[in-house]
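One structure coming up, written as structure tokens, with questions to follow.
Only a portion of the chains appears, each positioned as in the full assembly.
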Amino acid sequence: MRDTPFTDHEGRIGPPDSRVYPRFMGPATFARLPRIDEVADWDVAIVGAPFDIGTSYRPGARFGPIGIRNGARTLRNWHPDLELHPFGSQQVVDAGDIPCSVYIIDDAVRSIEEAATELTQGSKRIVTLGGDHTIAFPLLRVAHQRHGPVALLHFDAHVDTYDTYMSAAYTHGTPFRRAAEEGLFSREHSMHVGIRGSKYGPEDLAEDAGFGFVVLGTWEVESIGIDGYVTRIRERLADMPIYLSIDIDVLDPAFAPATGTPEIGGFTSRELVGILRGLRGVHLVGADVVEVAPVYDHADITGIAAANLVYEILALMSP
Amino acid sequence: MRDTPFTDHEGRIGPPDSRVYPRFMGPATFARLPRIDEVADWDVAIVGAPFDIGTSYRPGARFGPIGIRNGARTLRNWHPDLELHPFGSQQVVDAGDIPCSVYIIDDAVRSIEEAATELTQGSKRIVTLGGDHTIAFPLLRVAHQRHGPVALLHFDAHVDTYDTYMSAAYTHGTPFRRAAEEGLFSREHSMHVGIRGSKYGPEDLAEDAGFGFVVLGTWEVESIGIDGYVTRIRERLADMPIYLSIDIDVLDPAFAPATGTPEIGGFTSRELVGILRGLRGVHLVGADVVEVAPVYDHADITGIAAANLVYEILALMSP
């Protein structure tokens, strides 16, 4: 009981082998990985940001880290498509949750920024489990501290560049306007992918374009295919340091019902995974997967999907 | 509280801006639109027909209008793909529900016909929220009164041209045979789209063809793509006045589980929306979205899908 039978791989500690230590047993860390205090050193940390009062419609993403970690029980060590060990080619750990207020938004923004700053010393990287999309703003601040303006690669049904919601500046609909105002991302190399659904007005997209964003929807799958997405994204990102932010609602509600603001016509999980794999080799400096609200889930399909997206991110981060 | 902060657009009243008046607040009308008695004049009315005893398997579509209206809380004013304001280029209202028996089918058919007749005076149009598919028959009668035989564009997994169910003539499996018998639609310009699943016998489709229907399934997506569907439908409809009837089960159960007679192999929501958008410019005289049975829904995904289909219909109706 005291000793989790972690898998050892090239001197690094990975999840236990589920044929020996079944998935419903053992620690509730992401993929049953070691905790940050169980290893001498690490490369990538998974960290939760259970904050959701930036939510405009259905709340519940505060339980997102729990839901994604639960979904991650299904993951195994070897990525057969990219032929690498996401947990073995680098030391991945679970750093627990960032304590952050769900009462006072500004406090939470500050806590997340501080915690992320502390974690990302040296070449260490984090993948943050939301929480709602508000958290991308402090995370971008931290990425900017280290790397200057990053290429922001944003998968989402919504552009999230609105100004305010009921006078609140920091919400899940506004992080990238705040980021634009602070110059946190490169206006030449950033883009939204998966945008769809009705908007408040034509100015939404016009203003968004003003921040430099190029937009790809989901309807283009029919015409350009997954390869077309990969090409356009790679061209846009160039060789910049990239911050990747995935709102789970970029998937269709059929594939990810457990989210706050679902929009029909989304990607299938197969399409999204295909696009991500096409990015192998880019320079990823940080990432988040947000807006998983488990109470709306069914048979854990959203939690499992989100966990697999984190897995793909870790594969992209693998040296 | 008394004053809903409706959005004003070109002199027309649309839904409130959710950044100011969040979606979980306010009236439970479709998209929180004004009620029919709150505006001086209107162009298109959304009206519920909470009738479901024409159902042959899983009942519950009597709660369809409630479910679709709830799903419509997610809609916004601007349609970015067609670049128009569905709620602003025309005055759309919510006309409430048609009181109709769920005990005596013939009474309900009569009530729906009377109510629809009354509503569609002059150039006014309605989009009806089912209820089961039985309601399409009285609605077609009303369309025929105004326009003569219409081109019937019918999205559904099932042809709905059976003769009787347990001796009942008016059911959700028989509306279009009744309509054929009364000559309500043009036999040269009507079609079913999305048909699939097992049938009672080869005579089902033979009889159906006898009423003039051309049939497109869902399997053809692989070969002709969305554009192929658009082309074939537009050719068939020509420049006729069109009545559009969408059974939500034309979507795959993964995308619309909340329905009475699900059939696997359906359209994705992206495909269906793509086809509908391809019809921009056709002459739509009336429409319905039927067979949403909310008790079978999960995370409101069916309600949200149905509400978005209504939104696309309103976009097609926009001048």
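In order of appearance the chains are A and B, and numbering begins at 1 in each one.
As a working rule, contacts are C-beta pairs under 8 Å (C-beta built on N, C-alpha and C of every residue); 3 or more make two chains touch, one makes a residue touch a chain.
The structure displayed is predicted, hence computed values, not measured ones.
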Whole-complex copies, counting every chain including the 2 in place: 6
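Simple rule for what comes next: only the chains that are shown with their structure count from here on.
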Could you say what rotation angle superposes subunit A on its sequence twin subunit B, using C-alpha positions and rounding to the nearest 5°? 120
With chain centres defined as C-alpha means, what is the inter-centre distance between subunit A and subunit B in Å? 37
Subunit B residues within the subunit A interface of the complex: 17-20, 22-24, 73-81, 83, 225-226, 252, 254-255, 268-270, 273-274, 298-301, 304-305, 308, 311
Going by the contact rule set out above, which residues of subunit A touch subunit B in the complex? 56-57, 162, 164-166, 173, 197-202, 204-205, 217-219, 221-222, 252-254, 257-258, 261-266, 268, 296-298
